[in-house]
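Complex shown without one protein chain; remaining protein chains in place.
Take a look at chain A:
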């Protein structure tokens, strides 16, 4: 890996600022206000859940609510309703939530069921492109904006939530936090951690893809999914 022209470039900036180059011990100042820490400070988890639902609907997402027990059958029904093929993120949560078994059974009912498998390389993208439905879990869920956050990795490839026409995000209630502030704290912890690596891609997703580029008229479904369904799983 290379870094080119850095010193001449940065020396010039320092010279324009009229001081020697700063290479260390710059501390962020204590900012005079911190409204992000005040927002939703006293909200209960029930209130946050309501805010999340309301915002998601406002952003054109469909919201479903279920229990852990009923999750597999609901996901199955939604997949069948939305099409004939599905690509889902891999990972241990599929087992934890009883989805692995459901996917195995579903294979005999619809055209294609694929669990993202990095060993297959680019084949995953080809499958995602033809799949009607993509399914992932949300890693952190933001109430204020109706947003699911994905820490993309080898099991949760970027294309699952992007290429299929319908995207289903499974939202465990415990992942719901007030706003982006809290998701950033999670990322900062990863940044400082010795053992964990920050993901190569963090995707904040709020509803289906859309555009207002033609006469300011909102069109849902441009490059990404045409439909987004959030399935909230209540804590048992």
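Everything below uses one rule, namely that contacts are C-beta pairs under 8 Å (C-beta built on N, C-alpha and C of every residue); 3 or more make two chains touch, one makes a residue touch a chain; residues count from 1.
Note that in this section contacts and distances are computed from a predicted model.
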item	value
Missing subunit (named according to UniProt) among the choices "Dehydratase", "Lactate utilization protein B", "Phosphonate transport system permease protein" or "Electron transfer flavoprotein subunit alpha"	"Lactate utilization protein B"
Residue in contact with the excluded chain [from A:48, A:115, A:162 or A:176]	A:162
Positions on chain A where the hidden chain makes contact	1-6, 8-14, 16-18, 21-24, 26, 28-29, 31-36, 38-39, 55, 59, 118, 120-122, 124-125, 129, 142, 144-147, 152-154, 157-159, 162, 179-181, 183-185, 187-188, 191, 197-217, 219, 221-225
